[in-house]
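All protein chains of the complex are present and in place, except for one that has been dropped.
As written, the chains take the letters A, B and C, and residue 1 is the first residue of each chain.
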Amino acid sequence: MKKIIDAVETIVDQALDGMVVAYPEYLQRVEGTLVLARSKPKETGKVGLVSGGGSGHEPAHGGYVGYGMLDAAVAGEVFTSPTPDQVYAGIKAADRGAGVLLVVKNYTGDVMNFDIARELADADGIATEVVLVNDDVAVQDSLYTTGRRGIAGTVFVHKIAGAAAEEGADLSSVKVIADTVVANLASMGCALTSCTVPANGKPTFELGANEMEMGIGIHGEPGIERVPMMSASELTASLYHRLVAELSLGDGERIAAMVNSMGATPAIELAIMSGHLANLTKSSKLSLEKVLMGEFMTSLEMAGASLTLLRLDQQRSTLLNAACDTPALKVVKH
Amino acid sequence: MKKIIDAVETIVDQALDGMVVAYPEYLQRVEGTLVLARSKPKETGKVGLVSGGGSGHEPAHGGYVGYGMLDAAVAGEVFTSPTPDQVYAGIKAADRGAGVLLVVKNYTGDVMNFDIARELADADGIATEVVLVNDDVAVQDSLYTTGRRGIAGTVFVHKIAGAAAEEGADLSSVKVIADTVVANLASMGCALTSCTVPANGKPTFELGANEMEMGIGIHGEPGIERVPMMSASELTASLYHRLVAELSLGDGERIAAMVNSMGATPAIELAIMSGHLANLTKSSKLSLEKVLMGEFMTSLEMAGASLTLLRLDQQRSTLLNAACDTPALKVVKH
Amino acid sequence: MDQVAFRQLWRRFAELIHENREVLNDLDAAIGDADHGSNMDRGLGKVVEAFNANSEASLHADAKLVGMTLMSTVGGASGALWGSGMLKFSTVLPDAAVVEWSGFIDALDAFVEALSKRGQAVVGDKTMMDVFLPAMTELRDSVDVQEGSEEIVVALAEHAKGWSDATRDLVARRGRAAYLGERSIGHIDPGSVSAALWFQALADTVRDQVS
Partner (left out) sequence: MDQVAFRQLWRRFAELIHENREVLNDLDAAIGDADHGSNMDRGLGKVVEAFNANSEASLHADAKLVGMTLMSTVGGASGALWGSGMLKFSTVLPDAAVVEWSGFIDALDAFVEALSKRGQAVVGDKTMMDVFLPAMTELRDSVDVQEGSEEIVVALAEHAKGWSDATRDLVARRGRAAYLGERSIGHIDPGSVSAALWFQALADTVRDQVS
């Protein structure tokens, strides 16, 4: 395992301090916790947004704390959901008196830890709502199992719900907007290499020279299928058609997309995928209004990429394009 | 070689198209060339800025095209300097009647190809100046050899010279400012893994499980020394002290820094380095006014990082903090 | 069971987890995210630290200390489950230094019920519940037997290991492994292994008490 670290035990703590070093105008650390909160909290009376999860997904989640997106981000150990006390600290940091929306990716651990935190917040009189993100279409949705996972599409939830909260929408409205984002959101990813969980010290899985893993989650876990390497064109098309089918996107519909690197895959490859995406949307007569390309939800140093599609309506489009200013995502008004 | 590509020959062309797909509000491609130019050119009468180099350094160089930074970026094949005709096309795209500053990293190939392009521009009556970036302190400076290389510090030149040009400074003033940036700039990088040049299909060099390569350039070439892996603390200190010595930085001086990933090294590791950097500057009584942390000048999917220090004075500080809006770097006025 | 035994049980569990840390990570790597050993080891290390730093007045307080510590240091699915389970466990234990065997089983019953409620997993879902649920049945059947019956807990530890091993053939329906569907077949569930190790720790503790 080759990583620029000091000790496995201190990675998360050190990294959070380093985030504040790099982004002091955006972030402060809530003392004694693994929570990053806005250095300039939003006005009282507005709904707070908290997101979080295991570390190792940088810039998620601290990178999305700032104007127009999150109010606080809660970090767990690498690939381990944060504990309820930490989530609760995040809720308190985000609460400006109008309640707090928790953005939770649908993993058992995240769901349970955030639920316990909500119970604590309840006891303290802080109103909370949850939006459960489950955009990963690689996984079958089912009532009888854990259902679909939340992956990179979560960033769209941060952006759109964050914009609504910034505009002053109340808690239940922000939740409704966030839920409709999720209802119109689909993602799928692939890995070209595994990543190495620092505490484990070796790659989580091994891939042959000509193999890729389709339908991976974001915890470096194996995907749902191992297939031979594809070209950029084949890969983009295969992900795209799957997402279009899941969302039943039809002629003339408006979409936003995210082409996300899992970590090691460089921007030049994402750009090639983005080119294919533009051509694919043209062929299916979809109106591609926005592409987020880059590292948004990573799995440490894994090579691979994910594609996300979001169906837009006027409201989501407006909120998506609303100004925001965070370390990892800035929408500047021209 | 596992990459999300279609064919080695079309990588650069496809990636440039993809950049326009992702950033249509910032970039347009100059038809028939490998040049990305601002989709909204700056006012006539202002100095143009052109930078460029081999591809594989994304977001460099197209990612820095936009308000307050570059006017055009010229791409070569992966790790190969662009050809003079392409550079000349970039110059023409950037020229708004007040001449063009070329930001050139000090590699033989870049220097010669940009020089030939200047001869073409000369013949056409477009005034050009060159700033030669040679921030890599791993390499001995010498009149009798190629001298020092230009690496990640180039981004500071884009930012500061770009801000001066945006403010309306004339060509010779912009060049003077750019030259003083270079005179106060020092960088050094390391690799934990090699990258694979697509056309070559295999890693450029091999590193043992406990080895790192110090003083690498940005073309995936071997560095100046192979050493055992260091901790984040040792690595940051070793790079830092080398840079401080080169710049003869003393008590109370103001600096900006860049903690740059070579590609695969994730943000969590950069953040750990940034934390150490902040402590180191405190110990040496330097005033660390700005940290750029992230992927700014990469070498495809290489794991590793570089550290850059820039001595600030009031002028450089003001220009560094001036608003800019490009795909890869945005300074938003709060 | 008294406080000494209770603490010994958890110290022993911490040891077993620490020894099996890599095994648990590897099992989790196959069908999850490779952190179950690290998570449990981190949390139980903190439990031992908490024991060393605090001498609580009662079993109730001890169990609460365990629950709070696990809840705030393990993280992930196992942290929420073990944490809230042990907090529930503590509410059932008396504010005293000793509890009857039957009282201990009642507390454990509350623990398992809390897990069921929180995690919604049933037998066959390929989770730690594949150990805890049958173990509870077996324990409840033993409620009349004297505390310290080495036989019972040793047999239980062995059975727990078997129930854990049997998760190998199951398709995961809860937790992170559920995303793998059929691909989860052929791998033992890591959480069931740590659950079985807890019963091993119980057996070891009772054996020590007796001898």
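Throughout what follows, a contact is a pair of C-beta atoms (placed from the backbone, for glycine too) under 8 Å apart; a residue touches a chain by one contact, two chains touch by 3 or more.
All figures in this text were calculated on a predicted structure; none of them were measured in a lab.
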Name every displayed chain that the left-out chain is in contact with. B
Candidate in contact with the missing chain, chosen from B:S172, B:N200, B:S287 or B:Q315: B:N200
Looking at B:S51, B:S81 or B:T154, which makes contact with the chain not pictured? B:S81
Among B:G220, B:G304 or B:P327, which residue is in contact with the omitted chain in the full complex? B:G220
Sole contact to the chain not displayed, among B:I4, B:A37, B:V103 or B:V139: B:V139
Which parts of subunit B face the unshown chain closely enough to count as touching? 54, 76-86, 107-109, 112-113, 115-116, 136, 138-140, 144-146, 149, 197, 199-200, 204-205, 217, 219-222, 224
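As a working rule, only the chains that are shown with their structure count from here on.
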Please report how many Å separate the Cα centroid of subunit B from that of subunit C, as a whole number. 54
Taking each chain's centre as the mean of its CA atoms, how far is subunit A from subunit B in angstrom? 29
Chain centre separation in whole Å, for subunit C relative to subunit A (CA means): 32
Indicate the residues of subunit A shared as contacts by at least two other chains. 78
